[in-house]
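Heads up, this is only part of the complex; the chains shown haven't been moved.
We just call them A and B in the order they show up, numbering each chain from 1.
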Amino acid sequence: MAQIIGGYFTSHVPAIGGAIVRGDQEEPYWKPFFDGFPPVREWLEAERPDVAVCFYNDHGLNFFLDKMPTFAVGAAHEYRNEDEGWGLPLFKSFAGHPDLSWHIIEQLVGDEFDVTTCQSMLVDHALSIPFELAYPEAQEWPLKLVPIAINTVQYPLPSAKRCLALGRAVHRALVSWQGAEKIVVIGTGGLSHQLDGERAGFVNPDYDRFCMDSLAANPEAICVDSTKEIVRKSGSQGVEILNWIAARGALGAAPARETHRNYHIPISNTAAATMLLETT
Amino acid sequence: MTLAPDTPPPPGDSAPIFGTHLFDGCAAAKGYALNAMCFSFNEAANREAFLADEDAYCQRYGLNSEQLDAVRARNVLAMIEAGGNIYYLAKLAGIFGLNVQDVGAQQTGMSVDEFKAMLLAQGRKAGED
């Protein structure tokens, strides 16, 4: 039987990729953010998960407006990163786990989630950076990937409630998976930030704290708000909290144990956070 | 400029959010050509073609005059007004050597240093809490 060991949650700001390439981890600007990762790494080293189910949002690498899915589930043998157009480093490829992907997809469609299935899929910095942060020494990724992309580009976005339900359906799939793998769940993006508009630079530490405080034991509290209300409180890209909410759902409905938290303003335009939740 | 006059939000989703432009169907329908052009900048060859002859490249994607003017002026707010989406516009900004902090400064009418200082100040304030 598979085992869901827990999940980690982290911002995925593109600039982090640049800081890693330059080796800026100890620079005063970056250190408060990178210091959030040793506990995550130690936990992963101790647990050694075999598969990651990662909830993220594509930033215009794999999806365009011609076919913009609300929820997309990867079912590929391999996931490559490619040029995103802003001089980001090229990140390492991931091995897929198509059998688990299809098992999850069967559960989701059976539970009336109308997913888009992706048997060929590029993954962008939003997926790669959380692995770079968690496995800084890896020559190749030590675990397989099931990526799940949530639309945060084209309104209407799915509601937080729907994203939590998506995650919980993924959880049911993981619980019924007959493989022997250890599974880690990852949620990427956020926390509060806004890139576009006259409100660019907006962050909201109070709301971020509310989200972090709710995540382990009461994620429903974050789901009371409409997507637009979340944008109001969290910024137009703060809505990436949807990925965190779905990932939290994939840990199951039981309370999880928060074993680590880091929060720092700013990284680039973002209130950056890292959390570790273990299943109980 | 006052950032985020976050008075308690009125109930319901109809109230606008200060300085925030949701990329809904209306914006998307208006901005398709501009966003399609920006999406093409995932490929280095296309970025080079744009740099080599910016107007010709814009014409090839059928940008309207509002979009053409916004691109020529490197004016991000005008691009958004013309239907641009920040996820795609960021690829265009990258060609001009602008990162998200440059873009943030431009949109808020600050210098880049002021914009960065504003973010650092928010971090200090949050730390004081």
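The working rule: a contact is a pair of C-beta atoms (placed from the backbone, for glycine too) under 8 Å apart; a residue touches a chain by one contact, two chains touch by 3 or more.
Fair warning: this is a prediction, and the values are worked out from it, not measured in the lab.
> Using the labels shown, what formula gives the copy number of every chain type across the whole complex?
Per chain kind, the total copies in the file amount to A x2, B x2.
Please note the rule applied: only the chains that are shown with their structure count from here on.
> Based only on mean CA positions, could you tell me how far subunit A sits from subunit B in angstrom?
Comparing mean C-alpha positions, subunit B is 24 Å from subunit A.
> Spell out the residues on subunit A that touch subunit B in their complex, using ranges where they run on.
Touching subunit B from subunit A are residues 14-15, 59-61, 64-65, 82-87, 153-156, 194-205, 226, 228-229, 231-233, 235-237, 264-266, 268-269, 271.
> Enumerate the contact residues on subunit B facing subunit A in the complex.
Listed in rising order, the residues are 1, 3-4, 6, 9, 13, 17-25, 28, 32, 35-36, 38-39, 41-44, 47, 76-77, 80, 85-91, 93-95, 99-101, 103-104, 107-108, 115, 118-120, 122-123, 125-127, 129.
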